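For reference, the structure I am asking about is given below.
Heads up, one of the protein chains got dropped from this complex, but the rest are sitting where they should.
Note that the chains take the letters A, B and C in the order they are written out, and that residue 1 is the start of every chain.
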Amino acid sequence: MIIIMKTGASNDQIDHVVAKIEQLGCRVDISHGEEKTIIGVIGNGRPLDREQIERWDGVSQTVPILKPFKLASRDFHPVNTVVEVGDVRLGGDEVVVIAGPCAVESRGQVIETAHAVKEAGAKILRGGAYKPRTSPYSFQGLGEEALEILALAKQETGLPIITEVMEPQMVPLVTVYADILQVGARNMQNFALLHAVGEAHRPVLLKRSMMSTIEELLMAAEYILSHGNQNVILCERGIRTFETYTRFTLDINAVPVLKKLSHLPVFVDPSHATGKWELVEPISRAAIAAGADGLEIEVHPRPEEALSDSAQSLKPTRFNELMRGLKPVTQAVGRSL
Amino acid sequence: MIIIMKTGASNDQIDHVVAKIEQLGCRVDISHGEEKTIIGVIGNGRPLDREQIERWDGVSQTVPILKPFKLASRDFHPVNTVVEVGDVRLGGDEVVVIAGPCAVESRGQVIETAHAVKEAGAKILRGGAYKPRTSPYSFQGLGEEALEILALAKQETGLPIITEVMEPQMVPLVTVYADILQVGARNMQNFALLHAVGEAHRPVLLKRSMMSTIEELLMAAEYILSHGNQNVILCERGIRTFETYTRFTLDINAVPVLKKLSHLPVFVDPSHATGKWELVEPISRAAIAAGADGLEIEVHPRPEEALSDSAQSLKPTRFNELMRGLKPVTQAVGRSL
Amino acid sequence: MIIIMKTGASNDQIDHVVAKIEQLGCRVDISHGEEKTIIGVIGNGRPLDREQIERWDGVSQTVPILKPFKLASRDFHPVNTVVEVGDVRLGGDEVVVIAGPCAVESRGQVIETAHAVKEAGAKILRGGAYKPRTSPYSFQGLGEEALEILALAKQETGLPIITEVMEPQMVPLVTVYADILQVGARNMQNFALLHAVGEAHRPVLLKRSMMSTIEELLMAAEYILSHGNQNVILCERGIRTFETYTRFTLDINAVPVLKKLSHLPVFVDPSHATGKWELVEPISRAAIAAGADGLEIEVHPRPEEALSDSAQSLKPTRFNELMRGLKPVTQAVGRSL
Partner (left out) sequence: MIIIMKTGASNDQIDHVVAKIEQLGCRVDISHGEEKTIIGVIGNGRPLDREQIERWDGVSQTVPILKPFKLASRDFHPVNTVVEVGDVRLGGDEVVVIAGPCAVESRGQVIETAHAVKEAGAKILRGGAYKPRTSPYSFQGLGEEALEILALAKQETGLPIITEVMEPQMVPLVTVYADILQVGARNMQNFALLHAVGEAHRPVLLKRSMMSTIEELLMAAEYILSHGNQNVILCERGIRTFETYTRFTLDINAVPVLKKLSHLPVFVDPSHATGKWELVEPISRAAIAAGADGLEIEVHPRPEEALSDSAQSLKPTRFNELMRGLKPVTQAVGRSL
């Protein structure tokens, strides 16, 4: 960290800052400029509280030098993490597509969708058992019944299952059924939940909150990693901006940025990021072209009857076309599907 | 709801939409325009799924007419809700100030602060026992020990206590100690938590998420109200924008908007909304002038040693000045402090 | 337009609204709902002022049905517009890359860059003569001298020239030299400038403002089109969001949305949209995969000495690699480079 003193800070103030920093077990290197004095802090590995230091007398601002995340950082783990789920490898050479309905509504709906997405080339089945809904009057999910339906679909098709956990105490039950635990965008900073999935023995797909920076996403991943779970998949799903034509704005820049900063696999959810089914295909292509390791796409056999997210769900035939169009794009960037 | 058909929608498509709407128990009123046909839907009280309907053949868009919240709406409850906590009335004529440290750090720190803020005119003591922190390496709060310290401070000063709940299973324990349960901004859409506090027998101060619209805040309040708890206090605490000089951007417009749309008390947290202690005083004045029913302010005896939010915490002397300066502003808008 | 009356609007109020609408030469269709009365307005082709109508007694809100732009809309012009510049076709099957330095700094710099980008496959040369700079103390461009240097580069390489116009009175001079006039993001709503380039006899590349919606971009294009210039190229270059790791956030969703709403060619500027040269390549691929008709990329022979935008400029060797990597992506989406 660098501490920049105010113009006109007194020698007493400077000495006081130096003394306090040394008490914290760090060393300092002082640079007296024409207008300002700069104190370089040479750390001892423990993080310092920048806000606290900025309240000290004579201090103008502090500048962090090291990134606030370590376990998620490529600096300390240069090789890509590959998360293995059965024989599916997320973050490897192959692009992996997760597909399925937003919410599990019935056995028939899920089985039909599972067969369709498998045939089109999806490798993992998604389906929500518990749904975070903005309105208390909306469909909230079938709960454990949904988990059983997903298990049945897995048995029939062999597709591993991903489903969302919304509360820490749900984790044990969902872990029984799911191959991957999903943490939704609205829970990205539900720290109790991050702690719980950090201790679970299942990979976690962590969605970026619609209002979180890239760094905050990596800090949320750090929570999970620091509790022992190394199998974290990051997922960009659109951020909130002033644009209203689409539901969210996909931050496509985040894909190469996350690949650069972190060793973790990076997925994109084009369904939530656009909120409109007719945009899912071009945005899926863009995500793969930008370097994403995979996609999570909503598919519903009859979107006009879907109990949630009907606007953004693809019919199986459209999903099939999407997958066929995606293949040459994956090859163009040196990968396969 | 109004359904706007596409230009050139066929009679068959129109008939099909009408039939489906009537199956759902609603009546329709059709208007054939020069370019488009409009179908007015006269409801039966149950909400319709707009996204689903927009997937029907020939439908261009739908337009909601009624607000999606009812219990929180002033339309159905014109009189202001006043939440009573001991002999403090939130949402009444008097402006109420909640003050105290961001996090409970020690018995001494809390007792000292409690006496100071009481003397300055604060009516309720705040203090965090469990802290949602962006970094897993930051101070996470003292937990139950903190709750006991808050109880002691209440005993000494008579000030009611407000503290944050972060998980549904925390609610019973926190309810033992707290007079008001706080739901933090990052948990505004933690629906399991909203459900749990909706069944608790304590008033709830619900903070607007940094990424949520005013309507989403009211929908979150609706969750709590619909589970039986009528004592909800709304709190604007800054939204995330592109401006980086301040930590968040206080949405001052939200104060009169919330007062107009809802009967619930509206508070403002100028500490989080600015992130800088020197802005807390002018923004506190602005909030009251805009019609806020109260404030929640962070006060710490020694901000330069605070374990969290040091940048935005006021020293007791500054808080005292703030309260003295606030008094004439409350009077200028016909209220008292 | 649809006019939604307030709950409890009186018959007098309704009659009054109907009378005023009819005075404006429109017909109405009234639907009496359980709670609200809806008045469908059947227009006479002239736009009505929604804000004004919303101030009439008893009116709750109005809902537009038709889009506010016509000339830019695909509804009225279903076939793609192809802008021809010499033998380069923008908006046709081939993807077109515009490249060159942010600012013209010297003859040597421009000639060297022009040769390099031509060899790599760029079809048009960019270079700023007049630079909009946030600081009055930054380099403001060489002005007419720069235009002459660009003309020389065109003569040597045969590449058409694109350069920015910043004021209406600049248009005649810049038109002498430039094959395409560029309207920068900060001038997207400089209506006097839009008027002037609308009367110029040169194609216009119109950049989306960092703060404008997709609809506002199309309205700005409408200004140019309505003044007689049909050769408008739209360009997404990143919008401003809360994310700070990148300079702007590329709104990749805007690419397929603009292609759907409008017949005009859609370009992407990955240099400004990211602000970091190492992100330009993956984002260029993503833009093409999403359906963009072309790219505008900053290239500088020695970015570490560039007088503006050094952080986002590619060296010629990197640009060459980018172009080679882009080729298979264009083919994967059925186009060529």
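Keep this in mind: a residue touches a chain if its C-beta (ideal position, glycine included) is under 8 Å from a C-beta of that chain, and two chains touch if they have at least 3 such contacts.
This structure is a prediction, so every number in the text was calculated from the model and none was measured.
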item	value
Contact residue for the chain not shown (choose from C:29, C:179 or C:222)	C:222
Residue, one of B:257, B:307 or B:322, that touches the chain absent here	B:257
Positions on chain A where the hidden chain makes contact	2, 4, 7, 29, 31-36, 38, 40, 42-43, 63, 65-66, 75, 240-242, 244
Chain not shown, touching residues in chain B	211, 213-215, 239, 241-246, 249-257, 260, 273-274, 278-279, 282-283, 285-291, 325, 328-329, 331-333
For chain C, residues in touch with the removed chain	47, 49, 51-52, 54-56, 68, 132-138, 140, 166-169, 186-187, 189-192, 209-211, 216, 219, 222-223, 226-227, 240, 303-307, 309-311
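Definition applied: only the chains that are shown with their structure count from here on.
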item	value
Chain A-chain C separation of Cα centroids, rounded to whole Å	31
Touching two or more other chains - residue numbers and ranges from chain B	240
